[in-house]
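Here the complex is missing one protein chain, while the rest keep their positions.
Labels run A and B following the written order; every chain starts at residue 1.
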Amino acid sequence: MGEIPRNSLRRWLFTTNHKDIGILYLVTSLYFLVAAGALALLVRIQLTYPNMGFLTASAYNQAITVHGVVMLLWFLSPIAFALANYIVPLQIGARDLAFPRLNAMSYWLLLFGGLIAALGFFTPGGAIDTGWTVYAPLNTAKYSPQPGITLAGAGLLLLMASVTLSTVNFLVTIFRMRVKGLSLLKMPMFTWGILLTVFLMLLAFPPFAAAVLMLASDRILGTVYFLAPEGGALLWTHLLWFFGHPEVYILLFPALFALGDVLVTFTKRPIYGKKIVIAAAIAGSVLSLMVWGHHMFTTGINPVWRKIMTVLTETISIPFGVIILAYILTLVGGRIRLRTPMLFALGSIALFIIGGITGVFNSSVAIDYGVRGTYWIVGHFHFTLVGGATTALVAAIYYWWPKMSGRMFSEKLGKLHFTIYMIGYLILYLPMHALVDMPRRVYTYPAGYGWELNNLLATIGAFIFALSWPIFFLILYKSLRSGEPAGNNPWGGWSLEWLTKSPPPPHNYDGEPVVDDSGTIRITTLPTNGGHAYHEHYSPWPITISLAAFLIFLGAILFLPVAVAGLLLLVASVVGLAKEGLAEKFKIPEAPEGARWPFTQVEKVKLGVWMFLYSEAVLFGSLIGSYVFVRLNSAAWPAPGEVLSITNGAVNTFILLTSSLTAVLALASVRVGNQTGLKAGLLATFILGLAFLLNKAVEWNEIFQHGFTFSSGLPAAAFYITTGAHGAHVAAGLVVLAYIIAKAFKGGYTRENHSTVEYFGLYWHFVDIVWVFLFPLFYLI
Amino acid sequence: MGLPLPAVLPDLEEAVDVRVLVYVAVWVALVVFTVIELMLVGMPMTPITIALGILGLASLKALLIALFYQHLIGEAAWVKIFYAFALLTAVGLVVGMITGI
């Protein structure tokens, strides 16, 4: 595309620049904050007194559910990614993220995901109303037939696609695009926080994606994963909480580590024990993948397991205790300036301490028998996620605002904001801790249990707290209109983002930043890769592909013809994207001798493919795990050969194994410049892949005729969902392969330049590996 | 590409035939293991033994594909470590689900 004026609508729709996308994320997440905050106010009004009649039970359930889902997934994470998008490339001295178009697609998928979920409000039965945990089997069509839940599921799937793209993008960016001399340990705290966040996301989201996929299949196709008692409630809770606990740290890390940067700048001293803080956070991340059982203490899971989970959960408090103490030690001996960002930072630490301590209560299986499902829990997680995370993110927005806008804001109003925020906050959330025995998620409660006063206080606090947000927006608006120019480094920070203009030019730095051996950061003006080498670039395909996905889901759930329109748009967009060339125009110049440990030898795209495959491994692990879980839970299961033909499965296995051989032979050929071998290998791979799918289609048709239908039971549910997901991966591989074949026949791959063939192989062999397990699991055992 | 080739596999110029031989040998092994899997079905052993045997062979096949077709054998150490960590996460989830029943 040609040059697009910077103040046009087209710029915002088609931009792929990380700073523009950061601003899109910021505006969108603040919009979702206001919407979900308004829902919370409705909830608080309803709970002011016992037996209020302001909301119906159904409206109340919708309000709390949408409030929870949106605050967690469409506000907290996106606002962290707003800052990450804007600040991380600046902090490591990169020109942009590694894959700018994928980054734009992440944003649009998130937005369209939010829209499709919100559409539920306008359908019969209303929006999703199951609580954000969406417990099974309440989430199945039998108990909740309204389309609102299916729409929310579709929204979640789009969000997960967005998250997967973002995680791959940020991992590759942070690992591969740091400027020369900026080792991992020298990176600013915030970038560290994002690195840990996306790594956790990569591993924690796939089980949830698997669960939502299974739920969507249950609701749309009629499979019975969550309806059958052998799967049902426990299967959902396992998958949900395996995601759910790391999710807490996914929401927390960007905020907690942004605090690190704010503390350093406003105390003028380095972080106390930066390595210790990072090591503690890594330990906490690893532990967070092993503690999901503490959300299931009262479900009657294995008692030994409950005790192990108690100990592990209490252990996880250790690293976070250490981080907080290190932050407090950071203050010692400093020269502390209590400016607005610092006030919010200190406030956030204090509130997080309280939330962390109440969390230790909940780690105890004994206490959990009493507090599970009560307002105590509501108080606890609002202290961590609002008090800890949101307050810190407000600090971070104040801190980087002058960089993003180029203007300062009113210190006086900032302090007023802080005061009202804290007063409202404490009146709102402290009383919830006194409601240790009041059930949560009830739209009404009886008088006479001592719950009246604390509910009234919380509602009053909610309105004071709500008032602090318009003040915040007013401060930002006034700053944009008439704030003092900020200059490059208004707070006196050390890190790279403060060395360029505010706001930075599209290419970020007029020159090449480097960190020399003495730790000094210089912006060299070497002509090698001069600042202006990177031009702005726009692409319409991220938004059209996301829109297409939106339409396809909408059609599948509500009105089929819409899906056809979506499919056509998708095809057109993918062709358009392919025509743009997969990497040529959007190549972000890398610093000539950038710091790339530990992936010095792994090319950018290849690293991205590997990172993607890691998340795919966890996705298929979750699907296979669900199958094993229901199988071991079921009294009866068809014997090998009873439903599925072993011969058929074996034939498909040989087909897929052979297709891996032809794929790798194609690569071997192009490596020595043998074009014929390349084309033959690719074509053979394509034909074998197609044969695999055709054979599957015949097989599905046959077993369907014999009564093994989607809804015929758990064996069918497990088989169709797991092998269906695998088949979809084969099909997606064939689409990419078609592009590669077309390029190969135009002579697009040479002895020197054939990396796409290699990276496609990585994916194709991975899909083969999955089948290597699916075949015995479904056909032979 | 400009990347150093995996040290374990011989340099490509003169050794392309060796490479192809390795690929084909791996394929033969994959086919043979699959045939053994098929032969294990219906053997006079306990279902658990059969299942473990078959899954063991499947793991071996997966390892062969990863090492030689995905060229993991000559890949940077951290690519392998992260791969292992992702697999461990998945296995941890499955084990946790099964033992928690």
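The rule is simple: contacts are C-beta pairs under 8 Å (C-beta built on N, C-alpha and C of every residue); 3 or more make two chains touch, one makes a residue touch a chain.
Criterion: contacts and distances are computed from a predicted model.
Novice: Just by its UniProt name, which of "Amino acid ABC transporter permease", "cytochrome-c oxidase", "Pyruvate synthase subunit PorD" or "Anaerobic glycerol-3-phosphate dehydrogenase subunit C" is the chain not shown in this complex?
Specialist: Of the names offered in "Amino acid ABC transporter permease", "cytochrome-c oxidase", "Pyruvate synthase subunit PorD" or "Anaerobic glycerol-3-phosphate dehydrogenase subunit C", the one UniProt assigns to the missing chain is "cytochrome-c oxidase".
Novice: Missing chain touches which shown chains?
Specialist: Answer for the hidden chain's contacts among shown chains: A.
Novice: For the chain left out of this view, which of A:Leu33, A:Leu72, A:Met404 or A:Leu499 touches it?
Specialist: Within the whole complex, the residue contacting the unshown chain is A:Leu499.
Novice: Looking beyond the chains shown, say which of A:Ala141, A:Ile174 or A:Val264 touches the absent one.
Specialist: Only one of A:Ala141, A:Ile174 or A:Val264 touches the chain omitted from view, namely A:Val264.
Novice: Could you tell which one of A:Leu234, A:Leu289, A:Ile624 or A:Leu780 touches the chain left off the display?
Specialist: For the chain that is not drawn, the touching residue is A:Leu234.
Novice: Could you please point out the chain A residues that touch the chain left off the display?
Specialist: 56-58, 61, 129-131, 133, 135-138, 143-144, 186, 229-230, 232-234, 264-265, 267-276, 298-300, 303, 306-307, 310-311, 314-315, 317-318, 321-322, 324-326, 328-338, 346, 349-350, 353-354, 357-358, 360-361, 364-367, 369-370, 372-374, 436-437, 439-445, 449, 489, 492-494, 498-499, 515, 519-522
The rule is short, and it goes like this: only the chains that are shown with their structure count from here on.
Novice: Using the touch definition up top, name the residues of chain A that touch chain B in the complex.
Specialist: Residues 202-203, 207, 234-235, 238, 242, 289-290, 292-293, 296, 301-302, 305, 598-603, 607, 610-611, 613-615, 617-618, 620-622, 624-626, 628-629, 632-633, 640-641, 646, 650, 653-654, 657-658, 660-661, 663-665, 668, 671-672, 752-755, 761-762, 765-766, 768-769, 772-773, 775-777, 780-781 of chain A touch chain B in their complex.
Novice: Quick one: in the complex, what on chain B touches chain A?
Specialist: Per the touch definition, chain B meets chain A at residues 1, 3-4, 12-13, 16, 19-20, 23-24, 26-27, 30-31, 34, 37-38, 40-42, 47, 50-51, 54-55, 57-58, 61-62, 65-66, 68-70, 75-79, 82-83, 85-87, 89-94, 96-101.
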